[in-house]
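Only one protein chain is missing; all other protein chains are in place.
Our next item is chain A:
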């Protein structure tokens, strides 16, 4: 697939921007602060309904404007769809496909798939477990948009259950009797286990599919380094069948996982009531990144961390390709951060993509293979050279 047209209004620094794009490489060049990244961020937003730079929508709207608009035309197998998103912070966003409104913005997921590699990705390796969980869940949604629903249902049930645990914990400390709490807790536990199992099973299968591709991608970008591996670490891993989450193992069965989750919640009930939070479930899990024998976080060098982040993105790209729809590759300001060898390796993969969008402060940073359409971004204007 590729993006044929991008138009934004009041998005980040842009009052208006309009650019026609083509398949193959396109490079956006401009000095820092001119808004190159904002343009590819808009494309990423259409694909994931989130930004790779900020967690909330408010900074996406131009200062002084009340809402931002992103319009894209996406061509997939010769068929063109237009997606229009209206971002209004503090309110529900609105979406239109081919000019017709859709009931929920979530319904546009799957129309555009992107894999975006950016300097922020270093946090995948060095950041908190939450960064890696989000990486997995975002990729799940890209593979199968219905997981956006699974994820939001899980979050909702989790928040409800935590609210209940919190009040139960307070009652317990005050030695107030609270007979209802335990029965309702069972109800919420059942729902948390069901939704959690759907999410956890999907993550396990994803890690199984992604693992070998990460190892291969890492060996490609850093052949002199130790071998890289990923693994899914769960609070319930001792109880899970050994093959779950392994490349050659069986696919995870949500019903089996739900039963294990529920049993673990029963076992840790006292602990949960003590602390007032849910201690079992995919929200406590972690994606392990391992280099040789040591965890990448804390042990990997700066260069190795970069290579690992790059390998995770390249593996995602390969996985989505293997699923059958070629995602748009977005390389945001990354060449300046990479040495010659890794630049080369990234360029080799990127040049084979149906469409790759590159941003760079200086054109010389971008490898020669990726010289395609060139756009100059300066003073609030984007122009094709």
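In the analysis below, contacts are C-beta pairs under 8 Å (C-beta built on N, C-alpha and C of every residue); 3 or more make two chains touch, one makes a residue touch a chain; residues count from 1.
Just so it is clear, contacts and distances are computed from a predicted model.
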| item | value |
| --- | --- |
| Options "Recombination protein RecR", "Acetate CoA-transferase subunit alpha", "NADH-quinone oxidoreductase subunit J" or "Amino acid ABC transporter permease": UniProt name of the undisplayed chain | "Recombination protein RecR" |
| Contact residue for the chain not shown (choose from A:159, A:251, A:275 or A:302) | A:159 |
| Hidden partner chain, touching residue among A:55, A:92, A:183 or A:322 | A:183 |
| Residue of A:5, A:53, A:126 or A:146 touching the missing chain in the full complex | A:146 |
| Contact with the hidden chain (one of A:16, A:98, A:167 or A:371) | A:167 |
| Chain A residues that touch the omitted chain in the full complex | 107, 146, 149, 153, 156-157, 159-161, 163-164, 167, 180-181, 183-184, 186-188, 190-191 |
